[in-house]
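Quick one: the structure is below, and I'll ask about it shortly.
Just one protein chain is left out here, and the rest sit where they should.
What follows is chain A.
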Amino acid sequence: MEPDMSMETGSMIRIAVLPIGGPIPHQRVREYVSMLSRHTRIDLSSISSFYSEHQKSPFTHQPWESGSLRFKYMVGGAPPSPWEDFQAHRKILAVIGFCHCPASPDLDLVIDQFASVSRGYGSAVAKRLFAFSPNDEQLEEGREKENSIILFPPSDQQAQELHMLTMIQDLAATLLMEFERWVLRAESTGTILKTPLDSQSNLSSEEVIKAKKRRLARAQKTIGDYCLLAGSPVDANAHFVTAIDLARLTGDVFWHAGALEGSVCALLVDRMDERDSLLEEEVKYRYYTVIQLYKRSYLQDNAQRVSTATFELEAQLKLARRFVVKEVVELLMNASDGAKSLIDASDCLILYVEIARLFGALGYQRKAAFFSRQVAQLYLKQDNTSAAISAMQVLSLTSKAYHVQSRGTNRKQHGSLHEPGSNNAESGKINPQSIISLFESQWSTLQMVVLREILMSSVRAGDPLAAWSAAARLLRSFYPLITPAGQSGLASSLANSADRLPSGTRYSDLLMIVLHSFRIHPSQMEIIKRDPAKKDWWTDSAPSGPFIYTPFSKGGTTDSNKQELTWIVGEPVQVLVELANPCAFELMVESIYLCIHSGNFDAFPVSVNLPPNTAKVILLSGIPTKIGPVTIPGCIVHCFGVITEHLFRDVDNLLLGAAQGLVLSDPFRCCGSVKLKNVIVPTISVVPPLPLLVSYVVGGDGTTILYEGEIRDIRIRLTNAGTVPIEQAHISLSGKNQNSVMSIAHETLNSALPLKPGAEVILTVIIKAWKLSLADPDHDPSKSTSGIMRGVSKEGSNPFLVIHYAGPISHTDELSSSEASVPPGRRLVVPLHICVVQGLRFVKARLLSMEIPARISETPAQPVSLNDNSEEITVCSRIDSLVKIDPYRGSWELRLLELELSNPTDVVFDVNVSIQLNISMNDNNLAAVDHDTAEFGCPKTRIDHDCSARVLIPLEHFKLPILDNSLFAKNLLTNSSSSTERNTKAELAASISNLVSKIKVRWQSGRNSSGELNIKDAVQAALQMSVMDILLPDPLTFVFRLMNRRSRTDNIDDASQIKVMYRSSISAHEMIDLEVLIRNNTRELIRMSLSLTCRDVAGDNCIDGNNATVLWAGILTGISLEIPPLQELAHSFSLYFLVPGEYTLLAAAVIDDPNDVLRARARTDSADEPIFCRGSPFRISFSFDVIFNTVSLFKLKHEVRIIIIETKLDVDIVTKVSSEKLLNLFKINTKHCLYIFIKKYNYYDIHFT
């Protein structure tokens, strides 16, 4: 069976075309063959000049005017067919050798070789050897051997073609003459014609006779064949008709069919250009007869050896080819059914090829593909390379029908499909049908089988690229359908083919699946458009108008399509790319980098290792090199030895399909990766270099762990890492807990401007750790024990430093093209990583109030003033050292603020309470207050971990010096108005907070953590009720003072010696002169009546009555006094105590005509109510009758002091001298002195008994 058969084949002269001599370049071969094969039809009229009629031509009806010879070139020759006697056109009737002279210099050798090769074609009646492009020598040489070789001298194309035409016409004439000779000989002598059907050697006699009978018919048929070949269809027809008659008579069915076939051919050649239905019907009818005859000639006993089925099939195919119409399908189906009856595998192959071609011609691509695949399977059954190559080629033909083309071939189509899709996507509606057509996986089973076959054949054929491509396509499209073992098999075949591929092979098939997203600029490098007209260019172009939110202005920025990215020349940028390896083997990506065609970007390759069934997000980076737009269509991946370009767009389509359930599976989802959000490809533009500020927290970038309320300096080093100086910078705060930033050294940064490239500046930020909120999970005491939990800084709660900065407005190397846009500024966000842990906890605050009577002494207790200012010793009782007497009140009303603190942490805290006093308070220049100026410190309290402690804060020195009406002014004017009430309350609150802010509870833990406890609220709550009492002075204050100075301070002349006389008590049985000092604390004159009383320990009045124990002189009751504003008045009186003991003096006054201020202070409502003003009690004690002592103080050196105690009493006394460390009792005899050496700066208590 032969390929490419048609009804007209019978009129074609087969010419073998053979390359001779040295190897000819492919290009040349193609050129020469194409030159030949142009001449398939040689008109008889054109060959008449070469034709010479030796004898009378047997072709009596040769159409010299219109007829032609037909050549069929068999390039590479063909093996002789066993059926060539049956059909003359199966013979090779001529041999043309061609040689390329430069490749074969020796023409003799070529001639010899051609002779030997052409000897193999015994049926050839004409032989020609063409030699192309000979050199001059060869031309010379060739002229001598003109008979055996024909040289084509080098010349232009046209001349060569003309030369070739001439040669072919000559050949045609030769052939025609040979045919004539053959026919004449056959007619005269007859020939023996055999077919494989009847070529048995042991013919029986009956058969010999039969054969003899048949011979004539066969000869007639063969002559007819030659007539056909000679281009004389009328002659041929005459012979065929005879042959048919004879064959029918002799029952030679096979030859009958052959003759009939020949007659159809003759008919067609004769009516070459006509195509009428009558002819068609005739041809069809005859061919069906032919097919029937062939079928009849099928001999069962011959079936094993030779079969006529091929002829039947050929006839069917010829018929089908003739009528490429729909009914042919049935014919072809019948033909394909006949395939099984074919013995020779190659016949079957040819049959399928022919069927496939015919189906292809019909437009039945899938049918054609089906039979092509059958062909490929037959090829694959043969175990040699060339068959495998053929199989591969045939399969690649089917790839279109099965939609498994490689990307390279279908990219255009793919792209065009994508375009409408993208348009649809933009308009928001996606036509599902158009998506469906995008996807490869339509007939997945078939596609897999075809791809597998392509892989197998290409592996056998040794085409690594095709193998790679097939394996890659299999893996990429059908990984869910392939078992893990199969996947690793594919992987190894990929690796194998990669080994054999030349390095750097580029291919367009994809292996991996790549998805991408763009990394938004890291906040450190954010770029902000700069408006040169505005000073605060960093502030967003705020919406004008009264509204915070304007829907129109915001619309532009939220539109995702308009997303823009700005990259900067010379600064690395990063793009996030997600790779998925859904396969069951480990994928080694040798390098992957961004593919950018615009040429202004240097991409850095990365090598990735993808474990089985995983997806990885990797950062691909690169540096923009030139200003201009950048587009990133995909990545270039170097994997399994092949460089491929993966386009993001393809994956988008894939995911779109996956979302619709049209693709087998979503590779990203099956790899367990989080689905990336819709990625919008932003427009990227590259701009000239900008300054780049880099921040670094001195001491490490780690989280700073602070206790609540801790104050800490954080030093941030800012470096200009760019190439452009920074000329403007502005720091602002954002984020949560902004209050915790106490100060930022703005000046430091501003003074450092312009910051040259490479320069750095250190910024100090003072931070006070904020208070943990109750909702904070860290607050939970059960969790507070786990230290790890507390160490983690919560990102959300940190404040951020936002630094806006920009370079010079006009860049130096910028052309004067006056670009409207100035180079943008940038924003650096420095997060202050702070982790606040629970520190000292405040439990509660309480106000303790008590009144302690003051002692009456000669002067209001006054610390000892020394003439040497640098030193002082206060010899006083311990309580005096703590409780200082308020000069305005006379007595000490002790108010203490008690704070309870607990320490839940595992470190030790030292708590230090300090009170800041307002110096401006002391406008009256009072020494006692003046002395306590700035701070009052309590001793430090140490709180161990898991302990609680109380801290007492004395509330003193807060009193205002003057009872002013300013405090009540508003209250008095509009008493009932609620608005003023609110005002008053606000003022009150302000004064409380003023007070509270003066109290600072500082703590220290370890060497370097210290802070302040925030107790404001608690203290405020505690003090709310009694703030008036604390703040406001009484209108009148009373102080008692001793007047009689029995024991005076003796000033000794020695300057270095000071005698301080100190009376610890007042002697009884002595008239004591006392003085009461009354001070008016108001700004108005106060008239009043004063009364004084004295009470004993039991609280009984001991002045009046029958058993009064105190005698008195002077006025004690009903003293009318007038005190000018802010002045003191003294009233003297004398007391004589009869009984030693403790007495209490009390002063009280009834104010006449009180004004509103006083009323308000006394909280009285009615104007008639008398205003009492009572002083605090003063205590006088008499312990001994007479104790007279002198304490002398000597300054010897700097280190030691001597106290000399002298007594003038007649009894011995015991002196108790106690300091913090020692306690000594001394006995002083009558009228003796005691010398005590004491150390400097120590306080001593000296008591006498």
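One rule holds for everything that comes next: a residue touches a chain if its C-beta (ideal position, glycine included) is under 8 Å from a C-beta of that chain, and two chains touch if they have at least 3 such contacts; residues count from 1.
Just so it is clear, contacts and distances are computed from a predicted model.
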Chain left out of the displayed complex - its UniProt protein name, from "NADH-ubiquinone oxidoreductase chain 5", "60S ribosomal protein L6E like protein", "Trafficking protein particle complex subunit 2" or "Exosome complex component RRP45": "Trafficking protein particle complex subunit 2"
Residue among A:Tyr32, A:Phe359, A:Phe909 or A:Trp1112 that touches the chain left out of view: A:Phe359
Listed residues A:Phe50, A:Tyr288, A:Trp443 or A:Phe604, member touching the removed chain: A:Trp443
Residue in contact with the excluded chain [from A:Glu140, A:Glu161, A:Asp337 or A:Asp944]: A:Asp337
Residues from chain A at the interface with the omitted partner, ascending: 326, 329, 333, 336-337, 340, 359, 364-367, 369-371, 373, 402, 432-433, 436-437, 442-443, 445-446, 449, 660-662
